[in-house]
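Accompanying notes for the structure given below.
A protein chain is absent from this complex, but the other protein chains hold their places.
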Amino acid sequence: MATRSGLERWFPEFFDKYNAYTVFDLMKSYIEDGRIKLDKEMFTQRIAYHDPCNYGRKSEEKFGYGYYEEPRWILDQFAPNWVDLFPSKANGYCCGGGGGTMLTPFKEVRSHYGKKKIEQIKRVEPELIVVPCHSCHGQIQSSLSEAEMDIPVKYLWEVVADALIV
Amino acid sequence: MENSKDKTVKDLAPLRDIKSSPELCMSCGTCSAGCPITGQDGFDPRKIVGMVIEGRDQELVESNLPWLCTMCAKCEHACPMGINITGIVRTIRGLVDRDKVPGMIHKGVELCLETGNNIGLPSEDFDFIIEDVGEEVAEEEGYEEFAAPIDKENANILHTLHNKLVNTQNEDLVHWWKIFHAADESFTIPSENWEGVNWGLFSGDDESMKTVVGRIVEHMEKLKVKNLMYPE
Partner (left out) sequence: MDRKFSTLVAGAGISGVRAALDLAELGYRVLLIDKKASAGGILSQLDYQFPNDHCGMCRTLPMIDRNNGAQFCLRKGIFHKNITFMPGCEIETVKGTPGNLSISLKRSPLGVDPEKCTGCLSCESVCPVTVKEDFNGNLSQRKAIYLPVPHNIPNKRVIDFESCTKCGECVSECPTNAIDITKDVGIETIDGIGSVILATGTELYNPDGVDLYNTSKIKDVVTATAFERIMSSSGPYKGKIQRPSDGKEIKKVAFIQCVGSRNLMIGADYCSSVCCMFALKEAALLAEKTKSSDSAIFCMDLRTFSRDGERYKERVKEKGVRFIRSRIHSVEKDDSGNPSISYVDADGKQKSESFDLVVLSTGKSQNLTHPSFIENEGVFGISETPDFKEISDSMINSSFASSKAIQIAKEYDYETKKSSTQINDDDPKLHIILCSCGNLFKENVDLTKITEDISRIYGIGITTIDQACSLEGWSELKSIIDEKGVNRLIIGACNPQIFSTKLSDNSLLTEIITLAEHISDTESVDEATKSILSEIASSIGRLKKYTPQKVRSMNISKRALVLGGGISGLSSAKTLSDSGVPVTIVEKSDKLGGNLPFISDETVIKSIKNLIEKVSSDSNIDILFNSELSSHKGVPGKFESVISKENTELIVQTGSIIVATGGGKASFDDENERVKTTFDLSIELMEKKVDAKNIVMMQCKDSRVEPFNYCSRICCGKALDNAIKIKEQNPDAKITMFYRDIMAYGDIEKKYTEARRRGVIFKRFEKEKYPEVISNDNGFTIKAFDFILNEDIEIKADLLVYSTGVAPQVDNLEKTLKLKTTVDGFIKEVDFKFRPVDTGKEGIFICGLRRNPANASEAEKEGVSAAQRALRLLNSEILISSGQVAHVRHSICSRCNACVTACPYTARFVSVEDRKVYVDDISCQGCGTCASVCPNNATIIEGFEEKGILDSIEAALG
């Protein structure tokens, strides 16, 4: 998000010379081109997917395209039991860790955000939560521990790496 | 932040594509209704826009309000007038004296400018961690050939890193490496200025943000990398 908007704003000529890909673009193309194979037996549990604001809503606003379908497609390839939170995609709730708030001392407000996310998560009763963002990962983990809930949180690329057949 | 003395948030905040200025706000409450922290510690997006319209910038700059917001844009997404609410918040953040920026954000930016990463990790530590974790990967079945490629020229993908992975959660460094390896991808990690996260975005500091983005362009040129994987 910061890099892409920075490149577009200050280094537009960058795009004449190079291509730039998001994590989703890369993983999707590896799977589509058969460069990686995934084990379909490994992640059969109920997985909840969380949309990070930056890849979804904010990308849509800034770059005219939100990465909503790609992560879902990737999960479809090997994790048959993933579910959406409600609301999700462009209407999804921020985990509470965005905008650098993880680095500020306003913990109470951050944990208020977190409660909203936890409510959403509770409703779908997942066994695993998958996110494609470092901030979301940290914040959701900390919200879960505040709520004394024991659900693992993994990166999208982490579950992909775990399911790799090599 | 030049000119900020005589310009207000209203003038400075970048507009969205629809070019709606804050004055267009009809205080309908859509943003406040959708924001998960409305009412927390006095936060209310509609109120922030209202204060901006009336030029009450200083109150906002001195308050915690801009730092409570995660700039998640849920408010903005539904705003029927297309007001630049997150642009306003970030602009206010940018007007705060740098020594008054709360928490780690600005300190991280400063460290990044000085050391090339947001936590000020010395390069020898970095080299050690990367090598060490790379070796761990190579111990796993199927990844015996793996070695973390630092400053490799002519790679296909430039891979920057999140400071948190290098610092506290280096077990999470391995996932992408494994994927790259399995996909037989040629990638490279820069040894200097390896930071992938740009906190200037959060602190409202365009100049620093530009510098950090510029480093990525430098890596691409210096290492003759073909493609970039966005760090975040």
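Letters A and B mark the chains in the order given here, with residues in each chain numbered from 1 onward.
Quick note on the criterion: contacts are C-beta pairs under 8 Å (C-beta built on N, C-alpha and C of every residue); 3 or more make two chains touch, one makes a residue touch a chain.
Here the structure is a predicted model, which means the values were calculated and not measured.
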Chains in view touching the one left out: A, B
Residue among B:81, B:121, B:161 or B:189 that touches the chain left out of view: B:81
Hidden partner chain, residues of subunit B it touches: 18, 20-21, 23-35, 38-39, 44, 46-47, 50-51, 53-54, 74-75, 78-82
Contact footprint on subunit A, counting only the chain that is left out: 86-87, 91, 123
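In this text, only the chains that are shown with their structure count from here on.
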CA centroid of subunit A to CA centroid of subunit B, Å: 16
Parts of subunit B lying in touch with subunit A, wherever the complex brings them together: 16, 36-37, 40-41, 43, 64, 67-74, 76-77, 86, 89, 102-105, 108, 141-143, 157, 162, 164-165, 172, 174-176, 178-179, 181-185, 196-203, 209-210, 212-214, 216-217, 220, 225-232
List of subunit A residues in touch with subunit B within their complex: 1-7, 9-11, 14, 17-23, 26-27, 30, 35-36, 53-54, 57-58, 61, 90-94, 96-101, 103-106, 108-109, 112-113, 116, 133-134, 138, 155, 157-158, 160-162, 164, 166
